[in-house]
Each structure stands twice: as structure tokens, then as C-alpha cells.
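Removed: one protein chain of the complex. Kept in place: all other protein chains.
On to chain A.
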């Protein structure tokens, strides 16, 4: 509402298409600390973007600003032709930690939360929930509570809960970061499958190079913080589902690794650690 009004008032036209994301010279800071600055990024509708960078570089901060949880102190963020001002159901978020689930609600009720908030009719709610629980393979667990699920299942619930709201954009903040290696691998394949079935616009934050190549249409690499910015961008032109053993995968992996390790070294030096001496 407010953003519509702002748009009308300022006479600005949104820079691109209806459903994509545009970040224009975005800076986000907390007090004297500038986490990211000068971020320019365009994400087309239906595109899967992975935001990759050394830990602590501000990847999640960008995502939080897109979700409307923190306001940028510079630049503007557009989502589907509207400037982002506050959290909205247009923009679903899958959090790294599954304590974002509502412990007092069953799996079914968690997934129905968005439709319930938007006063969708009961019968339609049931249809939606069944559809998305089926998509993430959790129909059998619909009556359980989050505390009765494994970590991987809880993240599936989070994904279903966000998709059930049919957002324009899905933001994922290292959703598999807290899972064990085997579960993570399964979940990556599952997400790839779900995304191919669903084709929503996704911004996925990770520090795992293989995960990024496996999932993304485009991998965007960020520099080390503070004042992190976009460093480079790689189109991933490999057929899905992708094989980590394929030549194209390996080639892209080594390019990304070289690109990132430079930033990791910078970030380690900023923390007072000499990466060359530490490695020796």
C-alpha cells in the first residue's frame, strides 16, 4: 500500500519487468558498520540465483533487506514493480534455523499459516496444503509437530509453508546449512526437483560452491565485507539435474573456488589471521 503510494507520489517508474527483483546501488549498515554497499543486481522472473561469498560478508543481510526485515540506508530495492518497504506475502523466506516453524502447530497447520492469515476459504486451504505437502513429500507427516521431525523434514515444512503462500519470490537463507552432509545432498536434489516443477523466482544464499552450481541459473559472488559488493556473476549453463562429476561442473567449480578464495583470504586478513602462514 505505502509503496504504491510512494511510487505514485514520486512519479518513478519501476526499472524493470513486473515480477523480478532489482537492487539499485543498495547499501545496508547498522550504526557505524556498513555491511554491504553499492549492490546492483537484477533478477528476472523465474530465475534461480545463488548469492555466494565468504561467511560474514553480508549475503544474509541483502536477503533480509529484500524480505523487508531491515531497511537499506542507501539505494532502493524493487520487487515486482514495487519498492520493498516491509515484509509481505509476495516475498517468502526460508530460514536457516527451523525454529522459524511454529512449534505449537502441526505440519499441516504450519503450511496453512499463510493462507489462513489471508483468510483463504477452509476447503481451498486444505487443497493448497495437500498440494505442497505432496510436493515436498511430507503428506504422511501432516499431523505431526515440528519437534517430532528430523532437521531435513523441518526444512521441507519451511519450504512447503513458503510455497503454499504462492509468493512472487522465494528467499532462502542457507536453508540446508544446519543439516548433515547426506541430508543436505538429498535436500539439494529435492529443491532442484521442486524448483523445476514450480519455477518460482529464487534468491538462495549459501557459502557452499557445489550447492550453488547444483541449484542456480546464475551464481553471484560477493566480496568480503565490510562494505561488501557484488564481485562477479556466473551463468550456469548445465542441464538439470546436474552431475557434480561432469566436466562442466568441475570447470565452473574451480573458477568459482579461485574467485572466492581470494575473498576468503581478504576476510581472514581483516580478522587478523594470515592465511598463508595458517596454511603452512
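Observations on the model:
The rule is simple: a residue touches a chain if its C-beta (ideal position, glycine included) is under 8 Å from a C-beta of that chain, and two chains touch if they have at least 3 such contacts; residues count from 1.
Keep this in mind: contacts and distances are computed from a predicted model.
Between the names "Potassium-transporting ATPase KdpC subunit", "ABC transporter permease", "Quinol oxidase subunit 4" or "Acyl carrier protein", the one given in UniProt for the chain missing from this structure view is "ABC transporter permease".
In the complete complex, the hidden chain is touched by one of A:165, A:200 or A:267, namely A:165. The chain not shown here is touched by just one of A:48, A:78 or A:95, and that residue is A:95.
Residue-wise, the contact with the chain that is not shown comes from A:103, picked out of A:40, A:103 or A:127. When the omitted chain is restored, the residue from A:21, A:36, A:67 or A:228 that touches it is A:67. In the full complex, chain A touches the omitted chain through residues 67-69, 86-89, 91-93, 95, 97, 99-104, 113-114, 116-118, 145, 161-162, 165.
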